[in-house]
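I have a structure I would like to understand better, so I am pasting it below and will then ask my questions one at a time.
Yeah, one chain of the complex is gone here, protein chain that is, but the others are all in their spots.
Take a look at subunit A:
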Amino acid sequence: MSSSSISINWTPMIVGFVAGLISRLFSLKTGTTHYPGYPSGYISQLALAVIAAMIGSSVLIALIGKQFTAATFLTLAATQFRDVRNTERQTLAQEEKLILVSRGPGYIEGIAITYEARNYLAMLVALLTSAITMVGGLVIGVIGAVIVVIIGEIFMSGQHLGDIVDVEPAKIWFDKGSLLYVGDVMMMEVGLPHPRERYEKEGLGVVLTPKNERGQAVLWNISQRQAISYEAAAAVGVQKDVGYPEQTPLCRMAMPAGTGKAGLSILPVDHDMNKLIRAIKRTPVLESSKWNRMTSPVLNRKEM
């Protein structure tokens, strides 16, 4: 153990640094958000991960070496990570205008918050691991690092839509000549005959039935449903371009009955129902939709 600032025990710092970096790298797969989708994005995230792990692992060393100025500076550096969220949000919001099926503001916010939190998590993991290593030595430190990283992963992995909502294939049909239905959910009005034929021939439809109250609350969130549409379109593709508004994938609630069910209609490029259902089930549950419980018409009606 270092008693002065001259002889430094590097082990806790190194173990902490590696653990923090690994914890960040684990989550840097492109995964369901399709972001970052380009090499430069990875580089900037990697650089941030190195800095975060570095800060987390060196704070304790600085404190023990009685380098309070250094420790203060490190906490100051940690606050710089607030900007990560803004950067991510801006990038994704810019992209929003350029893609045919948008992610929706809720999804963007979710991704941005996750990116910010991931860096803080890397910092915390590095800090905890360096503390464990300092107390218990190298071997216990490495074991502790593994445990801390795993706990961090469990803590950070949010729910997926498949956990709280049932997704089943449903037939696409037209009522009154022009109202597009998926199962018993009315989606939209398609006024032109050609798109109607296309939908009947090539369209895919699924009905989303909530398994519990939480599922209902989540589905009532518009941003959540936009995220579902985005994931569906990303998985099976969508026959759409500028000038074809009726071929946009939609996710709508069963109205006016308000049963809490939702339907999704899409004109896919890849006509694969299993792929579509898998993608919808893997859609992350947005943080913002957790708070919609109170505004859900169905849930409030039950309380009456």
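As a working rule, a contact is a pair of C-beta atoms (placed from the backbone, for glycine too) under 8 Å apart; a residue touches a chain by one contact, two chains touch by 3 or more; residues count from 1.
Heads up, the rule we're going with is that contacts and distances are computed from a predicted model.
Considering only "PH domain-containing protein", "Branched-chain amino acid transport system substrate-binding protein", "ABC transporter permease" or "Cytochrome c-type biogenesis protein", the record for the omitted chain gives "PH domain-containing protein", by its UniProt protein name.
Contact with the chain not shown here comes from a single listed residue; of A:28, A:50 or A:222, that residue is A:222.
Within the complete assembly, A:178 is the residue of A:75, A:90 or A:178 that touches the hidden chain. Interface note: of A:41, A:105 or A:237, the residue touching the hidden chain in the full complex is A:105. Residue A:189 is the one among A:83, A:189 or A:287 that touches the chain missing from this view. As for the chain not pictured, it touches subunit A at residues 96, 102, 104-105, 176-178, 189-194, 222-223, 226, 242-246.
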